[in-house]
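Note that one protein chain of the assembly has been removed; the remaining protein chains are unaltered in position.
Per-chain residue numbering starts at 1, and chain names A and B are given in the order in which the chains are listed.
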Amino acid sequence: MPPSADTAATGAPAPAAPDAGPGGSDGGLRLSSLTKRYANGFTAVHDLDLDVPRGSFIALLGPSGCGKTTTLRMVAGLEVPTSGRITLAGQDITDRRAHQRPVNTVFQNYALFPHLDIYENVAFGLRRRKVRDVESKVRAMLELVELDSQARKRPAQLSGGQQQRVALARALINEPEVLLLDEPLGALDLKLRRSMQIEIKRIQVEVGLTFMHVTHDQEEAMTMADTVAVMNGGVIEQLGAPAELYENPRSTFVANFLGQSNLIEGRVLSRSADVTTLDMHGITVSVPTARTHTDGDRGWIGIRPEKVLIGEEGADLDAPGNTVPGGVVSDVSFVGVSTQYLVRMPWGQELQVFSQNTGRTRMFTVGEKVELSWRPEYAFCLDINQDAAAGVDDGETR
Amino acid sequence: MTAWLRERMVLLLGLGVLAYTFVPIAVVVLMSFNEPAARNVYSFDGFTLHNWANICEDAAMCEALGLSLRIGFLATLVATVLGTLAGFALVRHDFAGRSSANLLIFLPMAAPEIVLGSSLLTLFVAAGASGLLGFWTILIAHIMFCLSFVVVTVRSRLAGLDDTLEQAAADLYATPAQTFWRVTFPLVLPGILGAALLSFSLSFDDFIITNLNSGNETTFPMYVWGAYRVGVPMQVNVIGTIMLLFSLAVVVTGELVSRRRRRALV
Partner (left out) sequence: MTQAAQAVPETATLAAEPSGSRRRRGRTGYLLMLPATLWLLLFFVVPFYSLVATSLFDASGSDFRGYEMTYAWGNYVDVVEAYWQPFLRSLWYAALATGICLVLGYVLAYAIAFKAGRWKWLLLVLVIAPFFTSFLVRTLSWQLILSDEGFVVDALQFLRVLGPDDRLLATPVAVVAGLAYNFLPFMVLPLFASLDKIDPRLVEASSDLYAHPFVGFWKVTWPLSLPGVVSGTLLTFIPAAGDYINAEFLGSTNQRVIGNVIQGQFIDANNSPVAAALSVLLMVLIVAMVLVYVRRAGTEELL
């Protein structure tokens, strides 16, 4: 198994949590040693620790079967953990049943009650708790999601995007301690999904509640959440702000699942406090020691395709340090904002290069000899024992 | 022209089959307005409203009809309640012997009516109750054979119910009882009503089982059976027509109500 990841969100920024104390756990959600094992022996979630500060927006990101949905359902009270505790706002809620928890869920397929109209769907939770002022609260909530004119329609009469907003409103109106979103945008088309991502994020900032969002779509996770937990095989592989995860992945799974990475085998030559130098198929390259996540004498040298510069042989590229000659362009895809190259290296591996379409450099053609280079500070180095293809296919969500 | 025909061939054939199923029905409706020249002559001799105006001309027929209605109503009530409970147990609960229970539900539907009827008769005889054959034995038999159909109908409706709806209700602070009465039950209700309608028509229509277990009582189908040699009164066709119209009305109303609910305020 990959190394069990960071387990506390101590480094995670929580901009929308002004009242969160140090460590951010006072009013937040804390999962400790949470484990879910099914009767058939499959362990969906394995000894998971997670601290979600109040008012933050966390995304659980991972491929199907990674345990993210099971984690969410345990928080909702829809699944009983095999072991471990769930604490919310200082109270242990592990043994409370779903209807007794101040937690609400936006379900994957919305789960709107087909026999009730929109108004009654939204009012459902308030009525169960015998809250006063149902009328004004529901009206206000429907206005927030811009559905006030649809109050008396039934769910089946609404479009997918509208149903999605009803599901959100139905959960939000209860002002839960934590709002759980279970792949809430999966059924929407790309354009609508983009606008809903922004919409949900806006609402989260507006209401200031804790949101926990489950998704397999890395772009969605990075767009919406301020903290992303990448899950794989029932454990959190890495936790952090989107940019941090992307720039400094600690495992091959994270490197491949979040965006794409070139992983090239290298042998460690020397380590200092600042820089680790490696031999990469006869070329000496350096990686910041702070981004070197292996103690072994070999490692995967990782570099994101858009960080790689491509030039003619002998060209002077603005990337002192790591220059790799001898590449031959084997494929060119022009995608508008950029050109994506595959470059076959002397050692046989094909590297990906994304070149921004700034107009300052010319396009290369298949068969041309080129030179690649990148700034050392963008590179990272991972444990050679990890599978270089981990998370590659899972990341292709669209 | 040929393309038009080829495109609609299957539909036309299907409508043809449907039309075929309505030929006898059309005759029933037609004969309900017949004024027969003699009691056992079966040809359309003249149009009259007499049969409709004097449904109970033959008191025995109406007596039999009354019995069938009473039995049908009670059998439907009991079978629907017991069957609905069992349907819930089978879909929503786990208990030892669940698969045997499913088999027990299935078997009565796989047995020909004549076998069901003769089994019950031998039981009543063996229990020394042959003198008691009548209303109650008919009712017992009807509940028995309606039960399985109710269970199957309710079970499939429940199994088709998205259980995330119930999870959503629990998530929205509904207690298990509230979840049941506000979400589960309303959503299963159409299935229960359908099962009840099916029960009633099965009960009202049954002849083979009833005939063996009825003692001296006469249900409507038994009356028809007994009367057909001497000539069935035309009012029988009136009853057939009324049954048809009634059930059509129920089904169509049900469908329209559920459509209006879906389409309201579009």
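Operating definition for what follows: a contact is a pair of C-beta atoms (placed from the backbone, for glycine too) under 8 Å apart; a residue touches a chain by one contact, two chains touch by 3 or more.
No experiment lies behind these values; they were computed from the predicted model shown.
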Candidate in contact with the missing chain, chosen from A:G65, A:G84, A:P114 or A:P288: A:G65
Option touching the unshown chain, where A:N40, A:S136 or A:T358 are the choices: A:N40
Contact footprint on subunit B, counting only the chain that is left out: 8, 10-11, 13-15, 17-18, 20-25, 27-28, 31, 42-43, 82-83, 85-86, 88-90, 92-95, 98, 101, 103-116, 118-123, 125-126, 130, 140-141, 143-144, 147-148, 151, 163, 166-167, 170, 201, 204-205, 207-208, 211-212, 220-221, 224-225, 228, 232, 236-237, 239-241, 243-244, 246-248, 251-252, 255
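One rule holds in what follows: only the chains that are shown with their structure count from here on.
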For subunit A paired with subunit B, centre-to-centre distance based on mean C-alpha positions, whole Å: 56
Of subunit A, residues touching subunit B in the complex: 76-78, 97-100, 103-105, 107-109, 111-115, 124-125, 128-129, 152-154, 156-157, 170-171, 174
Residues of subunit B touching subunit A in the complex: 162, 164-165, 167-176, 178-179, 182-183, 186-187, 261-266
